[in-house]
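The complex appears here minus one protein chain, its other protein chains still in place.
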Amino acid sequence: MISLSSYLVISLFLFLCGITVMIARKNIIAILLGIELILNASALNFVAYSRFGHNNIDGHIMALFIIVIAAAEAAVGLAIAIRYFQNRETIHIDSATQLQS
Amino acid sequence: MFLNVVFSLSALLTVSGALMVVVTRNLIHSCVFLLMSLLGIVGLYVTLNADFVAATQLVVYVGGVIVLMLFAVMLTGGNNTKEVLSRFGFESLPLMGNVKTYFWGILSAITMMSVAGNLIYRVAQSSLASVLEQYKSSVDEIGTKLLTDHVLSFEISSILLLGALVGAAIIARPLGSKQLNEEK
Partner (left out) sequence: MEYDISQILPIVLLPFGAFVLNALIVKKIPRVAVFLSCLSIFVSFLFAANIFKDFFFSKYASDFYVHRVFEWFNLNGGNQTFSVKMGIYLDNMSSVMLLMVTGTAFLIHIFSTFYMKEDARYGRFFVYLSLFSSAMLGLVLSDNLLSVFIFWEIMGFCSYSLIGFYFEKEGAGNASLKAFMTTRVGDVFFLFGIIALWTTVGSVSFVDIYSAINDGLLSSNISILIWSFPVVTVAAISIFLGTIGKSAQFPLQVWLPDAMWGPTPCSALIHAATMVAAGVYLSLRMYPLMQAGGLLIPIAYIGAITAFGAATIALIQTDIKAVLAYSTISQLGYMVLGIGVGAYNASFMHLITHAVFKACLFLSAGSIIHSLHDHHTHAHVQEMPRMGGLKKKMPYTFIAMLFCTLAISGVPLFSGFVSKDRILGDALLMATHNNLYIIPALLGFGGAFLTAFYMFRMMFLTFFGEPRDKELFDHVHTEKLKWNQNVPLLILTVFTLGFWYSGSFSGQGLVKVYDAKYEWFQTLIKAPKISEFQNYTSIGMTEKFTSNEIVSSKYEPDEGETEEESHHAHSVHHVGAIISILIAISGILMAWLMYIMKTVNPGWWVTTFTRWYRALQNKYYFDDFYIKGVIQKLLLPLNRTLSFFDMGIFDRYAIDGWAAINRFFYKTSRWFDNVVVDSILVDGTGVSVRFFNVLLRTIQNGKIQFYFIVFIAVLAGYIFSLKPLVN
């Protein structure tokens, strides 16, 4: 028996895992992985609602856009990470504290 | 029935993949587990009748983003675990030593094969499944909506992609000799 709530639970779990990854891992690339998990969780949420709640196709379109955005953002983020690595020889997240007051 | 099974398997893949992303220390492993999770999400999309989205996810995410991440990991020397596998035997072969990888890979392959096989068989068996209401594809609708209701976001997203492309290219440009000389 598949209901809306199961998809929501999965989405929630993915979201929490993504947040945990973002908080807990010290590698910049790993944080980007977390971001991907979060985005996917939200996309799943949209699609689930479009299927169970509203019964229209807007959720799918939103999911498509999310995918597009995630790809673009992953590309740029990775480019930044590579440049950061080229400058500092490390991609440990705690070495990026130049905004510390 | 079929739907439930697919749902359960997909959900299992997704959840366990996400969990393993959190847990593993190895960066490459976490990329691969993310790949697994994304595959699970594809299955979930299928159960939600979002066929186009599932296909797109499969192509873009699985095929593009994760590969890109792996490239970045390799470029930044991310995986710093220096644990040395044994020089002889099965484990000495690169990427071939881990039993878990084998297990999960085989399981995934079997699942995919069965799913794909079943699908192809059914399709081959019946007439155009798309004529049936419940098997209607969502591509038409998505296409129509994209160009009528959501045309603005469509166009903007194209510009965004252009920006991202150009930006990523510029940011990750290799250092020219002048810059190298300055840094030295």
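The first chain written gets the first letter, and so on, giving A and B; residue counts start at 1 in each chain.
We take it that contacts are C-beta pairs under 8 Å (C-beta built on N, C-alpha and C of every residue); 3 or more make two chains touch, one makes a residue touch a chain.
In this text the structure is predicted, and so the values were computed from the model without any measurement.
**Student:** Can you list the shown chains that the hidden chain touches?
**Tutor:** Output: missing chain touches A.
**Student:** Residues of chain A in contact with the chain that isn't shown?
**Tutor:** 19, 22-23, 31, 93-94, 96-101
By definition in this document, only the chains that are shown with their structure count from here on.
**Student:** State the interface residues of chain B toward chain A in the complex, per the touch definition above.
**Tutor:** Residues 3-4, 7, 11, 14-15, 18-19, 21-22, 27, 30-31, 34, 37-38, 41, 44-45, 47-50, 52-53, 56-57, 60-61, 64-65, 68-69, 71-73, 75-78, 138, 141-142, 145-146, 149-150, 153, 157, 160-161, 163-165, 167-169, 171-172, 175.
**Student:** Considering only the defined contacts, which chain A positions touch chain B in the complex?
**Tutor:** Within the complex, chain A touches chain B at residues 1-2, 6-7, 10, 13-14, 17-18, 20-21, 24-25, 27-30, 32-34, 36-37, 40, 43-44, 47-48, 50-51, 57-61, 63-65, 67-76, 78-83, 85-86, 91.
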